[in-house]
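The other protein chains are all here in position, but one chain of the complex has been omitted.
Here is subunit A:
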Amino acid sequence: MPELPGTRHPMTGNEMSPDAVGGMEHHDFDVLVIGAGGSGLRAAIAAQEAGARVAVVCKSLLGKAHTVMAEGGIAASLGNLWPEDNWQVHFRDTMRGGKMLNHWRMAQLHAQEVPERVLELEDWGALFDRTSEGLISQRDFGGHRYARLAHVGDRTGLEMIRTLQQRAVALGIEVFMECTVTELLLDRTGETPRISGAFGYWRETGRFMQLEAPSVILATGGIGRAFKVTTNSWEYTGDGHALALRAGASLVNMEFVQFHPTGMVWPPSVKGLLVTESVRGDGGVLRNSEGKRFMFDYITDYFKDETADSEDEADRWYDDKINNRRPPELLPRDEVARAINSEVKAGRGSEHGGVFLDIATRRTPEFIMRRLPSMYHQFKELADVDITKQSMEIGPTCHYVMGGIEVDPDTEMSKVAGLYSVGECSGGMHGSNRLGGNSLGDLLVFGKRAGDAAAAHADAMATDRPKVDPADVSSAKQVALAPFEPTGEHTENPYTIQADLQQVMNDLVGIIRTADELERSLVEIEKLKQRAQHLLVTGNRQYNPGWHLALDLRNMLLVSESVAKAALTRQESRGGHTRDDFPLPDDVWAQKNLIVGLDATGNGIELTEKPLPEMPDELKKLVE
């Protein structure tokens, strides 16, 4: 493995490069991956296997990325339980779940390639749950016609990240843990700008680093931290989205934010914490305060033909999928989240503003303990609720952003030469709403594709490597150090600004939106941007979370503005974007994407409309 010829930091034990000119470290790679979740690791593995010199940088320790929170599974038409399943059906489910706004080519590649990506995990040591024949078992999930999710109890994400982590370690991929990238670097000497690397800092020491690479893959995940009630951790501040914008790339579908229907609502400490969809996939149902299974009242025309209209039919479906239709609890997430919202608004909610998710009366304690061990644990430890005996109180929580960096479907390259994007921070694959189980597959399929393409790109650049402009590096340094310098008398605390932003996004850009509130949100975001000019942090550069947050805030504000502006512009309701003032989908909007770019000032964003890519006829037939 490529040993760093460096020393160890006296204080932290981290490996450092031998040269630290001007207090800065320099490193040189072929492919630099930013983010060590599922997509980043899969991309790094592909690039390393293709012969590139690869490094991964990540804000946390290796193996802690948000992928570990994915509970349900990886949707792949392996056909282990239902031989009728194939990529065509998976493609259809994905497109319909995304209300046809998905980039058809991404949905196609995903459905076609994900089975092999899953089997590959098994080659690397993953231990999925088995069928009675010893094959990978598959479970039911919302929006999927067949039981399709390869899983390990309710901790599939952990299994996936550990498998990829162990594979990356076996290949000797260099990992820079607890490092944050704050700026991408460009070579602007040619006709069009090319990526030349990235600038960042070690969180432990605050020391700056310059990472040179002709290919950079953004795998930074989502933006959920901009919302108050969220399943996302501190890392999800839209770094990749904002870095890409500032480097000249574009974002697509930013108005579509997924609110997962089932987050914990009580106690306040855990509000927003994810309750896996597997509870419903394994037989759990939603009830209101009157004990009614209310989802039958919320079956929209779009899904009428494939959804059961009686409790009997719904209950039969778990064992006989051919002759029965899917229970309405397993409609796509946007439908279920809206229904819960309406029940609560109508005064039929639970004590703490949610509804009830009941599996206790429907499955045996043994079944629940075997299939949902971490959910049992989570409710027992954090809420004193025994889910084998009692219902869970749940409500919608911000979970995932469908929108992200606009990329070429086959290579995942953005508008900027050498800049790639994969996973949650890239856009297009999920259209207006992501189906559960399609995220982990997305990470694997496009991670591999991006890694291959990025390695090839680096190879093509071998004789003419893009150069770093020292002026960009010194301005990046200045920006990074600004929060230590008071600007005038008025100063702001980053934690306060973050909390205010989360409140604004939650209240005004949440699950149900109106023009009036969205306009107000933009005014508020603008004010927050002004206040953020005066950030001041205490302490020094050594492992200082206040400083880290101050730098991440800039990204959060930019992506929040993107979401709010796009949401205001799209005058219809579709998937993860619901407008109270335009409650129905619209045929004209059905043909358009909204593209976000940086505006001329460099501090704000601007929107353009773009027609959807034309789907080939043979695929059109599959979705009709």
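In this text, contacts are C-beta pairs under 8 Å (C-beta built on N, C-alpha and C of every residue); 3 or more make two chains touch, one makes a residue touch a chain; residues count from 1.
We adopt the following convention: contacts and distances are computed from a predicted model.
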Self-check item: Chain not present in the shown complex, as UniProt names it (candidates "Glutamyl-tRNA(Gln) amidotransferase subunit A", "Succinate dehydrogenase/fumarate reductase iron-sulfur subunit", "DNA-directed DNA polymerase" or "Cytochrome d ubiquinol oxidase subunit II")
Solution: "Succinate dehydrogenase/fumarate reductase iron-sulfur subunit"
Quiz item: Just one of A:68, A:109 or A:299 touches the chain that is missing; which is it?
Solution: A:68
Quiz item: Which of A:127, A:346 or A:460 touches the chain that is not shown?
Solution: A:127
Quiz item: What subunit A residues would touch the chain not displayed?
Solution: 1, 11-14, 60-66, 68-69, 78, 80, 119, 122-125, 127-130, 132-137, 152-153, 155, 158-159, 162, 166-167, 169-170, 177, 204, 233-235, 266-270, 273-274, 374, 377-378, 381-383, 493-496, 499, 537-540, 542-547
